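The structure follows.
What you see is the complex with one protein chain gone and the rest in place.
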């Protein structure tokens, strides 16, 4: 069981680095979306710093969302998924590994990068930490939940947008807690409840979503 | 030449309606992205109405962007693009038709829907019109320019994010003019220069991009 | 003990009987009109009482009467989701065709009630809160519910193969259930404009009986309306899905003969 | 055989064709010509460059060196604006250009319209000829592998292409379908068309034999 996880991690990791573009793209995307806002809003520093945290969260959600579509597509098209379905190894564990590497390449990377962007938005230093922790706790859940949607839409030709439509509503609670942390801390209030909520969501997601993903794949692949 | 346009329009239209989900998804996506913001920002009406126009523009750009990836993917995978390349009919005209239907399903639809969202953001009525006209003039250019990126990345496995990275910078001028119109009009200033700029971009895009798209396809398909 | 097991067996049998499309169709022949009738009677009584019997509110005047539509629809929007998700889960676990049909037929009805709750809430909010929309926890979570309903339907219609479509839809419906507690507890967990639980709360309803009675009548009436529409839609779907089977062919022939005579 | 073909017009000529993929030189100074009513069987083991050659002729890939002429006129380097050549060319490879979402009829109609040879009755007849009329109204994504190959081939019926380029046209079709396709190819050759094809089995015993010439890679 343990080695299934490692085996799949290894494979995904290999694939990730085979095309280094894969590694930097979600990050670039995150940065670009974030930077679109200053272009489209009236230019006032105070306005920017007030909405900065929210914008970064929304951009993170969108960057992850846009990378989801490709998550199972290639494996579906070339028949690799069929082979895994037929294999006695645990599919949920394998999928957990896949999602884990996906998170490393998207969520983790952009979390690490978020402080830089925060500075561009002139977000105060203490709130930068809040943002960082929120993203660190929130993005794995985004990858996990998103993978369910990716699995459900893998056999559809234009799944990309449908994926967004079914997954975004499920992302909203995470967004509310994550972005809420920033609003709270800017008011000087405690952020404990949000942190607990994010941890609870993450725990649930790690334990339950692998089964949902595996189940969804078994359903959609025929 | 004319009939090439109609022939391809017809085909795309057919494909669009074969799966009605395709038709409503970009719109849903636009609505959902727009609605993400209120969740992630401090709740103040005055703040919302100030950033509303910009948010709607950014959402439109992102909704179109996310639908671009699928534009040529299916035709590439099943070999239809090869067949068109080999055909004596004008490829640029054919591609113009493809983009036109894409725009109808994305840009036009979400332009028509934008007034409703504007109301949710409490944007004043006169600015709703400004937003509407801006989107109507701007979104076709977004589809056209985006199609170049879609054509360039069609043969890549994870083109989606790369596409965004290469296209978004090209979108920024349109975004600046489009969203600038709203800022200008909220200050009571004239929006003529932005309107002219958008019209100029659109004219250029319609005349030039079809050739760029066709050229890009010839390069990337091997 | 024996008694209990008999009951269990009976329940089990009837459960699986309902699970067969043919049995369902037979039963629905009787149940559908009953539901329709109950809906009419209850809603008429409820609405009469709501409009003419219940007193005007001392603060809100007559505008509060929108409550008699708003609250039942809001409850139903949640109730239908629970029914849909449970049916979906049953379908996934026991591979029961009927459960999927119930789930997919519930989705548009649920979405409609959600839309009605949103619309009436907005209408009501305009005079009470001075705004028809606010990005407040209760309201936004209800809006998310609407999107989840849309997502479930979009997913179903995106697949060509029916069996795949219904099972994929079922997974999403089950996953989406998390929104229901969020909506219900949103008023407690976050400070909200929307008022807290007024009816189903500890210490009984905080509402005079003259208002409570028509509310409950309407709520029950709306529920039967849901049942009525559900059965109508499910009947159609059963016929469509089973159009190749013998019993539907026989049914069609019978109808045909009737017309011929 | 050679004598009878000398009289026919030479349609396609390749001179000094060379192709390098990655580090491997697939072929070099390849020369051949193709006349009317001739069927060129490109033979080679796996990876010898048959598909590459066919795609070069079709203008999808580019040769490293060499020239191709069509009825004596050189084909432009990138083919793209050489409408005369393109109008005479049909390529059928492993990918078939059919849309999964559309039905057989819709797919075929699109290509017929593209080629200005659209006629709804004809389409039905063509599908019937290929033995897939029964499945005309289910979406192509649901067809079996062989049915799909048959549909792809149906495109070539009654079209005005003079040169057919077929990459392993018999993959996936059953014995009956194979005969059918050979028959259709024969008819095409009889109307002074030309065919370039690859196939891993020898075609010597087939009905195409009298028209066959071979090119070994």
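Which chain is which? They are A, B, C and D, in the order written, and residues in each are numbered from 1.
Everything that follows uses one rule, which is that contacts are C-beta pairs under 8 Å (C-beta built on N, C-alpha and C of every residue); 3 or more make two chains touch, one makes a residue touch a chain.
In this text the structure is predicted, and so the values were computed from the model without any measurement.
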Of A:15, A:108, A:136 or A:208, which one is in contact with the hidden chain? A:15
The missing chain sits against chain A at residues 7, 11, 14-15, 18-19, 74, 77-80, 82-83, 85-89, 91, 218, 221-222
Which parts of chain D face the unshown chain closely enough to count as touching? 21-22, 44-47, 49-51, 94, 131-132, 135, 138, 142-147, 149-150, 168, 171-178, 200-201
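One rule holds for everything that comes next: only the chains that are shown with their structure count from here on.
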Considering chain B alone, which of its residues make contact with at least two other chains? 19, 21, 25, 28, 32, 39, 74, 77
Residue list for chain C, restricted to those that touch at least two other chains: 140, 147, 150, 154, 158
